[in-house]
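Part of the complex only, each chain left as placed.
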Amino acid sequence: MKAFVALLTRDIRLAFRAGGGASLAAAFFALVSSLVPFGVGADLVLLGRIAGGILWVSAALAALLSLDRLFQADFEDGSLDVLALSPLNLEAASAAKILAHWITTGLPLVLLSPVLGLLLNLPTRAYGALIASLAIGTPALSGVGAIGAALTLSVRRGGLILALIVLPLITPALIFGASAVLDAMEDTGRGAFLFLAAFSVAAVALSPFASAAGVRLNVGG
Amino acid sequence: MMITALANPKRFLDLSRTVSPWTCALAVILLGIGFYWSLFATPPDYQQGQSVKIMFVHVPAAWMGIFIYSMMAGASLVGLVFRHPLADVAAKSAAPLGAAFTALALLTGSLWGRPMWGTYWQWGDARLVSELILLFIYLGYIALWNAIDDPVRAAKAAAVLALVGAADVPVIHFSVDWWNTLHQPASILRLGGPTIDKAFLVPLLIMIVGYTFLFLWLLLLRMQTEILERRARSLMMARGA
Amino acid sequence: MAILSLVEVENLTCERAGRRVFRNLNFAVASGQVMTLEGANGAGKSSALRIIAGLLPQASGDVRLKMAAGYAVSDGDERARLTGWMGHTDGVKAQLTVEENALFFAALYGARINVAGVLDHVGLKRIAGIPSQYLSAGQRRRLGLARLILSNRPLWLLDEPLSSLDAAGRRLAAELIGEHCDDGGIAIVATHETLGLDAARFFLGPQ
């Protein structure tokens, strides 16, 4: 347990050292949320409709852009060997890393989402759903991302290949998450919410095992 | 004489300690007069009514955002070319202030936009968007300083970034002329003199000067802290040498 | 520290990326002994150490750690828990200070040893507060030695531990290995240099 906490705090600290941590993540979300309207156009009603989608995409992006911090850095500087030989088993180590990743990329988004919703003109009645869906769903992004990161460990700088592996796998979360927000806007049930929760639980439960397997595969090299 | 005197951080500390109370006092007095004049002693605009008073906060803030960035870019150039140690300190210390003024301009601008244009924000409006980009460039600049813990290297990297980002400044200023925007074109800083009514112009100018002194005061404070922090750091590092 | 009485390697064969590196390796190292693993570049020293540590699966053969308590450990994951490791890289996080790195290692291993004392012992006390990014090659290696001490494991597997170390560092490393074995530990050291210790030598020949 002490080792778990040590690894968790170390990873969080590293995220902060690599430039600002949570405030950096916050700036990133604000940036992406304000860039999307360029592409989509300036129609405010439309913007409000797709606000959920935009924030979900931002979350996916932040996850993607910071995934290589998850295992790759540790692989290259030998820390992954150290972890593989530590009293912590690789499953627990992966779990700690996934949690740290979520705390530094997912959680800031959840906390910031009301503000970003305002920026994107999200209708008032959808705020609850926005926050809840992000809170429930973003851990799945970190979890699935970790699996991809572990599997592509030995591909140096495999940014695109990682994206190609991870994006299709997290699409369900993006779709359910965005629809959950839409549903709340239009009062069309809670189906998406349930699917999102189920997906997230499954992804989070599975990911430490799958990513530990990926790490084990690569750490031999 | 001035330059060589300032080049020495210690002399700078002494000098700025004597100067900064004066800048503070001037800022307080000018802003006091400016606020009173602009809020209570100006007539409501015949078009805009009372909401014109936002102008006295908005316009100086917007100008400061741009002015500070230009200053930062200038200091960065000096730092890169002449390796002047204080130039880096000045640029680093100015950035959060510039970001704050820019954020204030965005905030007051959109509050003003509601009564004037019927919307807080208009995507696609070149001035608004470029101002937002300016804010993000400030944030990126600050983040880069924070991310690199070797101050020598951080200073150079941030200076290159500041110079590259400087391209945004003219775009912001001229955006109103180049594109058809909601935002009104320049009415003060323009060829052929200001087109704004004297009753507004004088308090506005007072506010602008007041903002400038406020900035100078805060800048001096931040630079003093930064220099002291660097000293503490090099003492710490020297112990390890 | 659990007590180990013997490390036994039996008919060990290693393949990497489908290529056979060595085959039918046999040796045993007993408690209190140092063994150096020598051989040409590419002979498979690092690979052998990775297999013994449980990091790399062997193609065939066995590695058994016989415990003083009587039972034997042959599962890779369990071997990993008994191994103190020093590889080519030191597992040092560049963004953390020397002390933060050491404290992390201590917490990870649940070490009950005084961290400041260990840093002093490996000669890093004076620079405990600086970011590890700024370490010279040998200073980083010394931090690796500190980790080794903090791990408090009975079996030390060291891959060229002397590289980058200065004369004092080499003496320190040899001393640490010696002390470790005097305490009943075992050390297997892949190296191209002489340790300056009384050690058994094993040659990995070319295949």
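Going by the order they are written in, the chains are A, B and C; count residues from 1 in each one.
Throughout what follows, a residue touches a chain if its C-beta (ideal position, glycine included) is under 8 Å from a C-beta of that chain, and two chains touch if they have at least 3 such contacts.
These numbers were taken from a predicted model, which means no experiment stands behind them.
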Query = So how many copies of each protein chain are actually in this file?
reply = A x2, B x1, C x2
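Definition applied: only the chains that are shown with their structure count from here on.
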Note = Among line, ring, star, complete and other, the chain touch graph is complete
Inquiry  = Report the chain ID whose CA centroid sits closest to the centroid of the full protein CA set.
reply    = A
Request  = Consider the two chain pairs A-B and A-C; indicate the one with the greater count of contacting C-beta pairs.
outcome  = A-C
Ask   = Looking at CA centres, what chain is most distant from chain C?
value = B
Inquiry  = Averaging over Cα atoms per chain, report the distance between chain B and chain C in Å.
reply    = 56
Note = CA centroids of chain A and chain B: separation to the nearest Å works out as 35
Query = Taking each residue of chain B in turn, which ones touch at least two of the other chains?
reply = 149
Key: chain A: positions in contact with at least two other chains   = 17-18
Chain B-facing residues of chain A, complex = 17-20, 24, 27, 30-31, 34, 37-38, 41-42, 44, 47, 119
Note = Given the complex, residues on chain C that touch chain B span 95, 126-131, 133-134
Complex contacts: residues of chain B adjacent to chain A = 119, 121-124, 129, 132, 136, 139-140, 143-144, 146-147, 149
